[in-house]
Every structure is written in structure tokens, then in C-alpha cells.
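The complex is shown incomplete by one protein chain, all other protein chains being positioned as in the whole.
Letters A, B and C mark the chains in the order given here, with residues in each chain numbered from 1 onward.
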Amino acid sequence: MNYIEDVATLARKDLRLELRARDTLPAMLLFVLSTFVVFHFALPQGSGEAAAQGLLWVALVFTALLGLARSWAPEREGGVFDGLVLAPCDRSAIWLGKAAAVLVFLVAIEVVALPAFALFFEPLDGAAVAGVALANLGICAVGTLLAAMAAASRTRELILPLLFLPLAIPLVVGGVGSAISPEPGRYLLFLALYDAVFAIICWASFEYVVTE
Amino acid sequence: MSSGEKYLAAAYGVIFVVLLLWVVIIAAKLTRLEREVGELAERARERRDGD
Amino acid sequence: MIRARGLEKRYGRKRVLRGVDLDLAPGGFLVVTGPNGSGKTTLLRLCAGLALPSGGALEIVPDRARVGFLGHEGLLYRDLTALENLDLFGRLYRVPERRERIGMLLGRFGLWDARNERVAAFSRGMAQRLALCRAFLHDPDLLVLDEPFTALDGEGAALLDRELASLAGDRTFLVATHDPHRLAPLTSGRLALGAS
Partner (left out) sequence: MSTSSRNSRVPALAALAAALVGLSLALVFFVAPEDADQGISQKIFYFHVPIALTAYACFGWGALKALLYLWRKDERYDLESYVGIHLGTVFGTLTLLTGSIWAKASWGVWWTWSSNQLVLFLVLFLFYCAYFMLRFSVEEGPRRASLSAVYALFGVVLVPVSFFAIRLASDFIHPTVFNREGPQMSGTMFATFCVAWGAITVLAYVLYRVELAGKLLDQHLRELREALA
């Protein structure tokens, strides 16, 4: 039970920080909407549904990257990593708390972005939304751990996209596939598998990312 | 040489060149190491003659 | 409480600590001195369990829940208020009667009036006092304090003296400082680190 409490405490801290500082959410929202507008002009007329779906996923991945780059900023600015590492809670709770907070931010953004996409480009069916939901889990699980790695490096956020994008390729494949494929079941299953596998490896290895 | 043979030669040539590159890099490291060992040997001799 | 033999710490090319021996019995008060760059901070981080030694032996008896640490950085969230910071760590350390203890500590360090202000608005001295509250929050058995008097004004330093005096004897201290005379009455042992 304590584990869940720790995760909740840490996640609530991040939500409170964001409500107070209000620097990540507005930036992510404006970013995804302006990206859609740019896509509109970049997308030649009549290029079909597959292209539109692909652009949705490009926008989602890079918006998530924007949020992930800021995810450990409070810890880094206050030098709080040592404080969390010293706390008696399990180190993976630090990761899970942060991942949960990032998930809340991502979903908050998508609640606006997906309807906007349907308005601007193509309507989204149930499978597409399910694909986005499943991919969110993978993005937050892997992204949060990689962001912690990036926080420990000299180049800070610069290296996060390099670390994250190769690992995000399977998510994009699963997401786009679930939207445009006649039988999306395989793609949704693949996304669920990705989430399970990478959640476990993140949960097990996060301790080694924050401790020496 | 037919186009097929050209590509065959190109492929094995690329393998050979990359391995050669690797050997060159290792050779450069060896010469650097050799120079550093020389410096250290020199310093050790000075210390031994000194005290 | 802490036993170190031939302790060594290297960060790649740089060797920061070499051949450090240290004994800190329960209730002891060990003062570590040495010029800048002599590895005081690294030694304290090792003894707090924040880093692993590269060589030698190090035994730390209390587990991390019973260790209080004060580092150069405040280990505080700048956008949270004093109360929120202490409440967060109070929950993580499962401090009994958390609210009362936070209130008492804030009062003892003269921060009660600023309890709802964000740490970002704090002066360095007030942030240092709050960091001290955080280190003492869970009433740890072992306190590892890295130059606790930095940035404290007269009043703050006096408050810290009183706090250290009241706990010395039944709590164990490992304190790095540039001004050992101030702690002379409480000191049970000294360790001087040379510029390695």
C-alpha cells in the first residue's frame, strides 16, 4: 500500500507544480495546434487518410517530447534528485509518479488535440483513439526514464529526442496502423505488448538511472 | 565487368575498406599509447635517478 | 554508526578521495575540515549513501530512512511553499504527527510566518533554514550536514547552534565545515582532509 501512496504523493506534487508554474501545459497545447496548422499547409490536397494519420502521430510524438523535456526540470533546478533518492520509498515509485503526472498532462492535451484533428483533417474512429491511449502509456513509461537520463547529461534536453525517437518508432507504427488498418486488433495488441514489456524494464532499471 | 560483378566488387571492397579503417584507428591508438608509455618511462627514470 | 577503511572515490580520470579512514560511533559528533576541493562533499555523499565508493570499505549502520542529509543544494522544490515541501518529504518519510512536527520545526527555525511562501521567494538564508528543517524532519539517527552554517545570518546560526546542542549526544552527526571552532564544544572527533 505504501508504494501506491508514494506514487500518489509524487504525482500530486507534479500536478501541483504544473498548476502553479503553468509553463508546460499551455506550451504543449499551443504547440500541437500550431503543428496541425503547419501540416495543413504542408499537406498537398487530397493526400488521403494515411498521410493525415501519420501527421497526427508526428504531432503527438513531438508534443510528448516537449512535455518530457520539462518533466524533471523541478527536480533538477532544486537539486531535489538527491532528496528523492535518499527518501525511503522505492526508487521506481519516483519514476511511476512522474510517468503518471506526464500521462495526465498528455491526456489533457489530447482531449483538445484529437477533436481539433478531427475538425481539421479526418474523423477518428474508436480504434484510432484506443491506439492513442495505449501509445500514451508507452510514451510516458519510456519517455520519463529517458528524460531522467537526459537530466543527468550535460546537454540536458538536447539529447532526449535522440534517445526517445528510435524507441518511439514501434509506437508510431502501432498507432498509425490501428487507425487506418481494416482490422486494427493486431496493432492494438502490439501496442499493449510494447507497453507491458517496456513498463517492466523501466520499472526494474530506473533505480540505476538515478543512483550512482 | 558486368554490372553484377561491379556491385559484388563494390560490396566486398566496402567491407575491406571499413575493416582497414578500423585497423588505422587502432594503429593510431597504439602509437599514442606508445608515446605516453615513453613519457612515463622517462619520468620514472628521472625519479629513480633523483632520489 | 559509520566505519570507513581506505575509502577511495574516483570519477573517471579524477581521483577525489584516497585512503580515508573514519570511525563514527553512535552519539558521536565528527567534524570534517579541509580546503575546497579536498573531497569533503564527496565523503559526506558517500556516508549518506548517495554514492558508491570506488575502493576501500564503508559500512553505514542506519538504513536510508534514518539518515538526514543537508547538501549544498537545498533539495527543495522552488515552486512549492515551505509547508508543501515539508509535507511532501514528511509523507515520503512517513513522519508520525506530520503536521505538528512541521509546525514545530518551522517555528524553531523562525520560518513560521513564511510557511505559505514559495521557496523561490526565499532568501538564501531562509532556504538554508528550510533545508535544515527538511534534514531534521524525520528525526533521523544519523545527520550528515555539509557546511550547515553557510548563508545563515546571526539569528539563523544561533538557532542551528541550539538545535545541534539539544540533539548532540543522542543523535550522531557528521558535519563538514570551514569554521570548526564554532562546533568545538560538541565535537567528539575531527577529520582533516588534505587537498588530494
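Methods note: contacts are C-beta pairs under 8 Å (C-beta built on N, C-alpha and C of every residue); 3 or more make two chains touch, one makes a residue touch a chain.
Quantities reported herein were computed from a predicted structural model and do not represent experimental measurements.
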{"item": "Among shown chains, those touching the left-out chain", "value": "A, B, C"}
{"item": "Option from C:25, C:52 or C:121 whose C-beta touches the chain left out", "value": "C:52"}
{"item": "Those residues of subunit A which, in the complete complex, touch the missing chain", "value": "50, 142, 145, 149, 152-155, 159, 162-163, 165-167, 169-170, 173-174, 176-177, 180-181, 186-187, 190, 193-194, 197-198, 201, 205, 208-209, 211-212"}
{"item": "In subunit C, positions touching the absent partner", "value": "10-13, 15, 51-52, 54"}
{"item": "Residues belonging to subunit B that touch the chain removed from view", "value": "2-5, 7-8, 10-12, 14-15, 18, 22, 26, 29-30, 33, 36-37, 40, 43-44, 47"}
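Assume only the chains that are shown with their structure count from here on.
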{"item": "Euclidean distance of C-alpha centroids - subunit A vs subunit C, Å", "value": "36"}
{"item": "Gap in Å, rounded to a whole number, between the CA centres of subunit C and subunit B", "value": "50"}
{"item": "Mean-CA-position distance for subunit B and subunit A (Å)", "value": "44"}
{"item": "In subunit C, residues with contacts to at least two other chains", "value": "none"}
{"item": "Touch list for subunit A against partner subunit C, complex", "value": "2, 5-6, 9-10, 13, 16-17, 20-21, 74, 77-80, 82-89, 211-212"}
{"item": "Touching residues on subunit C, where the partner in the complex is subunit A", "value": "45, 48-52, 63-65, 67, 69, 71-80, 84, 88-89, 91-94, 118-119, 134"}
